[in-house]
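With one protein chain removed, the remaining protein chains of the complex are shown where they sit.
The chains carry the letters A, B and C, assigned in the order they are written, with residues numbered from 1 in each.
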Amino acid sequence: MTKLIFEKSEQGRRGCLLPEAGVPEIDPDSAIDSSLLNEEEICLPETSELEIMRHYVELSNKNHCIEKGFYPLGSCTMKYNPKVNESICQLPRFKDLHPYLPVTFVQGTLELMYELQNFFAEITGMDKVSLQPAAGSHGEFTGMLIVKAYFKNKGEERTKVIVPDSAHGTNPASAKMCGYEILEVKSNDKGQVDIEKLEELVDDKVAAIMLTNPNTLGIFEENIQKIAEIMHKAGALLYYDGANLNAIMGIVKPGDMGFDIVHINTHKTFSTPHGGGGPGSGPVAVKDYLSDFLPVPTIDFDGESFFLKYDTPLTIGKVRSFYGNVGVLLRAYTYVLAMGKNGLKQVSMDAVLNANYLKEKLKTKFFLPYEGLCMHEFVLSGKIQKEQGVNTLGIAKRMMDFGIHPPTIYFPLIVPEAMMIEPTETESNEILDNFIEIMEQIAKEIEENPEEVLKSPHNTPVKKIDEVLAAKKPNVAYKKQ
Amino acid sequence: MTKLIFEKSEQGRRGCLLPEAGVPEIDPDSAIDSSLLNEEEICLPETSELEIMRHYVELSNKNHCIEKGFYPLGSCTMKYNPKVNESICQLPRFKDLHPYLPVTFVQGTLELMYELQNFFAEITGMDKVSLQPAAGSHGEFTGMLIVKAYFKNKGEERTKVIVPDSAHGTNPASAKMCGYEILEVKSNDKGQVDIEKLEELVDDKVAAIMLTNPNTLGIFEENIQKIAEIMHKAGALLYYDGANLNAIMGIVKPGDMGFDIVHINTHKTFSTPHGGGGPGSGPVAVKDYLSDFLPVPTIDFDGESFFLKYDTPLTIGKVRSFYGNVGVLLRAYTYVLAMGKNGLKQVSMDAVLNANYLKEKLKTKFFLPYEGLCMHEFVLSGKIQKEQGVNTLGIAKRMMDFGIHPPTIYFPLIVPEAMMIEPTETESNEILDNFIEIMEQIAKEIEENPEEVLKSPHNTPVKKIDEVLAAKKPNVAYKKQ
Amino acid sequence: MIYHNYLPNTDESRQKMLDIIGVSSQEDLFKNIPVELQKNTSLVLPESHCELEIQNRILELAQKNIWPGGYVSFLGAGCYNRYIPSVIDNILSRVEFLTAYTPYQPEISQGTLQAIYEFQTMICNLTGMDVSNASMYDGATATAEAILMSCRITKKNKTIVSRALNPETQDVIKTYLSGPDIDIITAPINEDSITDINNLFELTANKDIASIVIQVPNFLGNIEEVRKIEQIAHNAGALFVVIIDPISVGMIKPPGAYGADIVTGDGQSLGNNMMYGGPAFGFMACRQKHMRNMPGRIVGSSLDSDGNTAYTLTLQTREQHIRRDKATSNICTNHSLCALAGSIYLSIIGPKGLKEIANICFQRAHFLASKISEIEGFKIPHDNFFNEFIMILPDNLSVDVFNKEMLDRKIIPGINLNSYYHELPGAILISVTEKNKPVDLYLFLSALRELVEEYVLN
Partner (left out) sequence: MIYHNYLPNTDESRQKMLDIIGVSSQEDLFKNIPVELQKNTSLVLPESHCELEIQNRILELAQKNIWPGGYVSFLGAGCYNRYIPSVIDNILSRVEFLTAYTPYQPEISQGTLQAIYEFQTMICNLTGMDVSNASMYDGATATAEAILMSCRITKKNKTIVSRALNPETQDVIKTYLSGPDIDIITAPINEDSITDINNLFELTANKDIASIVIQVPNFLGNIEEVRKIEQIAHNAGALFVVIIDPISVGMIKPPGAYGADIVTGDGQSLGNNMMYGGPAFGFMACRQKHMRNMPGRIVGSSLDSDGNTAYTLTLQTREQHIRRDKATSNICTNHSLCALAGSIYLSIIGPKGLKEIANICFQRAHFLASKISEIEGFKIPHDNFFNEFIMILPDNLSVDVFNKEMLDRKIIPGINLNSYYHELPGAILISVTEKNKPVDLYLFLSALRELVEEYVLN
């Protein structure tokens, strides 16, 4: 157990020193209402620099991370995050730039962003890109605002958005943030959108459908062209959640499938580090006819130099401060360079290969609800094991004892006891085989002695955590005794 | 157990790619004797970048380090290594400089080195400094070569060097490298140089005495002035091993004690990281009358700009390539700035305070061979515990189970079962009290159940290692089966 | 096939897996995808660059940016050039923090979880609130979400936003509120460049306002009449939402002390590089009673099965992955690593450091302002500011000429306020931080004096 940094505090200790103001000083109350001046000290830790280092080193050692072991967290694309991406962000010529510098001072950064817009347009098969959104969900929100602005401009009143029952929670939540009512479309027995059900839902009040393809089951929506036809015929748009883009780069483009808007998760597909929960970035790409609605500014080029283009009358406005998570975008840029056109295709091919291999091997011990080729991930059900006494949560906890991060569990919601496994292309065959062995061993342990398995995890920094207690008696900030 | 990186190799895998030559290529044998061309591949690992990261992250986690816990390794001054020192070394304007650049291109680096020479001269009370030596021992070697050159220039043939029996092994070894015969002078019952014995040894064949003060027992040589008088009267010089400089900064200067040559261990006193065994640096400072013998080049200033001074006719020559471990010196420089004149004095005062506190507390359970105030470190003997069945090695191994790095053990040689404890000034009182508790607990465990203690360590990445086997059947490189 | 340092598969391993799967080529893995969609596959993108080539390309681009070390800058306006302790970089580069996902599995994520719990505590202490979430994208989106939250809580759908909010924040609010169709009323500013109280009072007459949103110090650098605004808000049954510069809390009371209900802000100042505007992080904190209306992730303390303290994501029924369209927000991935930088920063700075930094900024800014006001033609209209202030150029010195002259002198002056505030011609927003050394101030002053010589006195 690591004490809180507050508990390590000792009055008077300094974590850093600061210079003198170095100018003649005035009394703050000569400028600021004295009743607003803060006489007291804010309660913050008082520690030495060494203590701070020790604290965070100790904390860090309690985390799993990609460099510690396999991380097959489905839908999250936990691929290797190359270290060259990190080094470039250390250059003062990138990191110390203020966003309001004259554009002539930052042509390098703008050129990079401009190129990256084009890379993303090409990969997704779209025409124009905004790099602004800060995450996938933020991209969805931006995209759905574009949908809204598009129909408003057309003078159509459309109030509903369709999402499949297998969709990620952010899809309905994002559409809702834009004021849409959500209609859920059921999946058929192949794990794909049920076309008949979809046709029933579609009318002239439907603004869009939000899909990810391959979907969250790791299955390619084979009827995507039909879906596009249905939606477009009804005057509605198709939104592509790019969380699963890692499956199809250089293979098929969302733009060709009929999507009108796409967001990209650079922190999944383009190897930018997830940082324990961000920052990521969620660029949005659209077809030409939607480009007038993109947030401002976009990065543009006038033949001589790069500039911030604000002149977009129909824009939805700004979705965040400044121009995007530039530090994240730098990393995505170097990743695209590193892989190049053929490399990106190989990424998808290897991601899909690794997933299918694991699926073939694991389906003998675990229930596979949807047969057939998968894409970059697949979903198993722990229902056999649940009958034997260990549910999917129990399997997940046991996996930790082997130094493996569990897959995404209980998602998508349509598979009971779901385990969503995404190996990614950056894992070697040795790692996959090791994982298979571990999974087989766990299956065997469950057959033989389920109670023992339920005591897991054993080798983790803390044991199983009481989540109910946490929610019932919320303690969300430390209060000094 | 971590497999060797060689064992993780898989033919064809790449850890990086490289560009094309990009020029018309010729056949190497058109230039180079074809019988010398290497047809085969050198046996090196073939791994992916992720695998390499995982390998070294895993290895790193098997190390103790300052940021993981207390590191009271006597004589090594394992103080906190500030992180600002590391960042400055990342600046391209420092790290990417070739040593043969015109000096006008590198005035910043030269100015820094010049200032640092002056800082070291001031702190040691000497006149001129060479930053070249790469480590403490290298500094000793350089210093003793200066001694040799000095007497050669004077036309005196002196063949012997005196070192105390408490001296560090590098002292006699360095003198020997310079062709000197070593005379050992005994310590008296106060743990200090026995003056009478010294007088017996001194004659006109003695070139120098090598001392560290405080000595390796952590005791200040009270008769240092007398010693200097004896040596100087005999025409010999005094060499100061700066390993223990952390005890006396701003308190007393080696130059004032009568020393003629001093080396500094920046990786001890000046907070440069030890890196698991270097690189450090061992600048040498001398009195004016020895400055003509310093290695070339030194950094000099002509009133307008800084330059590399080679024009030193009596120089001992070069002791390494180029000008010194510049990367290490940058860190030492920022450390001196960080502490400043008063801070350095406080460093020594706190280092000595922490050591005396520990000594007072620990002497109740462990035998303290030399009573009285210590300086920045002190030496205990495990002889009580040895009689109870656990020798000092056993105590050391047990300490590891508490996350503490053991002190330096079995050194100095004149204390049986020695434990040389140096807390440094960067440790807090909580850490010291925690250490005291642990030591008391270990003492108690030894009283009660010595056999159990001998089974330690338990919580370490590997258990006690068979060192005899390692030396008997040396296996010092992996050979592919 | 392709060998690449990011792809450990070899031709052998690929073949082995294809055999097990029972297909004959990697292309066959995609046979469920309609063939006509796979026609346009080849990507028009650069060829694969090895790391050395990437380094070369990046160097090429870097050379097209300035070296900021060669300039003295007075740009602020929501993004600040501040001291960043080196410890932060060392910790953030540890892969254990860098490449972990959101801490869904608490047993192997205690590092991130405890760090967030500590972060939440620090934000509570900085804002004077009871509850903080784990971070938002930035200050602007945090504020927009705070308004949405205020509408949920009060069940009203109008908000009053001061015109003295950062214009970027105002823009983002507008965008965010366009979705659920919430009305934004912009409260005007008075001649002191603070929110006009009288006007505000009138705007709330109908008591249909969900929230009043102000910024302290406001975008123009000045301190608002927070207590009066608090009264107006609460009398009208509206929530009082305050946006702060966290550094200012070293001098100015936290909003909890003057009745704020929700506090937001941008954390870039807390240990994050400017990085041309992102990423940094937004924070949001509120009173206990509003906790379940908060957007975003929250970490709570609990116990593990051995009875030891352990941390976990909690109150997740607010969130999209559970509640889908009924969630308090769509936010999922937030800005955790930047928030970690913030935590480390605040641990290093500590209570005394925060006061000292605030004082340095305040003193240097006021010194500079007072010296500028002594220069003929330049005006400093207000002195009720913390570390940013308005400077009015002499009549015969246009903003464009001024900027050009200053840039020529390697000085980057503040932004032109006139493009946001038509009533402030010739107004420049000058920001002073602890990075502006006294000599930088003198450099700025002597540049102004030169311009006076050239443009005013002649």
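The definition used in the following text is that contacts are C-beta pairs under 8 Å (C-beta built on N, C-alpha and C of every residue); 3 or more make two chains touch, one makes a residue touch a chain.
On a predicted model such as this, the values are computed, not experimentally measured, just so you know.
From the options C:Pro85, C:Pro106, C:Gly179 or C:Gly296, the residue with contact to the chain not on display is C:Pro85. The chain omitted from view is touched by exactly one of A:Leu18, A:Leu37 or A:Leu368, namely A:Leu18. Contact between subunit A and the absent chain runs through residues 10-19, 47-51, 53, 57, 82-84, 86-87. Summarising the interface, subunit C meets the missing chain with residues 5, 51-52, 55-56, 59, 62-63, 67, 69-70, 83, 85-86, 90, 93-95, 348, 434-435, 437.
In the analysis below, only the chains that are shown with their structure count from here on.
Of all chains, B has its CA centroid at the greatest distance from the CA centroid of subunit C.
A straight line joining the Cα centres of subunit A and subunit C is 20 Å long.
Subunit B and subunit C have centres, each the mean of its CA atoms, that are 45 Å apart. In subunit A, the positions touching at least two other chains are 13, 49, 53, 57, 61, 66-68, 80, 82, 90-92, 426-428. Multi-chain contact residues of subunit C (touching two or more other chains): 4, 6-8, 13, 48, 50-51, 53, 85, 87, 89-90, 95.
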